[in-house]
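As you look at this complex, bear in mind that one protein chain is not there, while each of the others sits in place.
This part shows subunit A:
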Amino acid sequence: MKLFNKNMIILAFVALLAFVPLYIARSAEFAGADTQASEAISALNATYTPWFESFWEPPSGEVESFLFALQAAVGSGFVFYYLGYTKGKNSINKRDQV
């Protein structure tokens, strides 16, 4: 099978794994698992208070999701730059050999 086709099939599976839960657990809130963990901690040890605070927190959910989108964009920017770069280098080498 061609590389492209094979990777498209893999991507389709990943997309399925990400979107199917939205249907399966329709009524859920999809909060982060760490929020649930802090609730579990208060249930296990009601007297525990965190002894250290974060230095800075994103002021709002919007700012936070902006930072996430930026993070994903910049990260994948570099990953795909590298993959494109190696693909180009590869085809030049091949051409030179011929």
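Just so it is clear, a contact is a pair of C-beta atoms (placed from the backbone, for glycine too) under 8 Å apart; a residue touches a chain by one contact, two chains touch by 3 or more; residues count from 1.
Heads up, the rule we're going with is that contacts and distances are computed from a predicted model.
Chemist: UniProt protein name for the omitted subunit, picking from "NrfD/PsrC family molybdoenzyme membrane anchor subunit", "Cobalt transport protein CbiM", "Tripartite tricarboxylate transporter substrate binding protein" or "Cytochrome c oxidase subunit 2"?
Modeler: Record says "Cobalt transport protein CbiM".
Chemist: Given the full complex, what residues of subunit A touch the hidden partner chain?
Modeler: Spelled out for subunit A, the touching residues are 1, 3, 6-7, 10-11, 13-14, 17-18, 20-22, 24-25, 27-34, 36-38, 40-41, 44-45, 48, 50-58, 64, 67-72, 74-76, 78-79, 81-83, 85-87, 89-90.
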